[in-house]
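Report on the following structure.
Showing chain A:
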Amino acid sequence: MTIEVSGKSYETDEEGYLANLSDWNLELAEAMAKEDGCDLTENHWEVVNFLREYYDEYQIAPAVRVLTKAIGKRLGKDKGNSKYLYELFPYGPAKQACKYAGLPKPTGCV
Partner candidate 1 sequence: MLHTVNKSPFEKNSLQTCLRLSQPGSSILLIEDGIYGALKGSDAAANITEHMQERRFYVLGPDLKARGIDKSRLIDGIEIVDYDGFVKLAVEEPKVQSWM
Partner candidate 2 sequence: MSDQEASQTSGVIKKFLYVNRRAPHGSNYAQEGLEVALIGAAFEQDVAMAYIDDGVFQLKTDQDTSEIGTKNFSPTYRALGDYDVKKIYVERESLEKRGLTQDDLMPLVYEDEDDDWEEKPMINLVTAAELQDIIEQSDVVLNF
């Protein structure tokens, strides 16, 4: 599968996750979100950027429970909870945000 952005085509897996991490850019993230009917706000970006940093440090995409806990620690309890994160990413915070972050599907989702 591929996704087209500004006349460029990027390879993805069958679920729309980017095949090459290094292909990622802001425009691509926005295009992926748009396909899901989602407009990326500052709150979305906070999570997406957090995931990119997490991946950079640990070389994995965290499972939702791990993400929730880590967000809580970093951004406060009002953001580190399922309700807040599911409102931002209704398809599942780890899965959906990881996709926009250009990461593989989280470790812990099979």
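Worth a mention:
Just so we're on the same page, a contact is a pair of C-beta atoms (placed from the backbone, for glycine too) under 8 Å apart; a residue touches a chain by one contact, two chains touch by 3 or more; residues count from 1.
Selection criteria: all candidates are chains of the complex that A comes from, given by their letters.
Being a predicted model, the structure only gives us computed values, none of them experimental.
Chain contacts in this complex place chain A in touch with candidate 2, from the set 1 or 2.
The residues of chain A lying in touch with candidate 2 in their complex are 57-60, 62-66, 68-70, 73, 82, 86, 92-95, 107-110.
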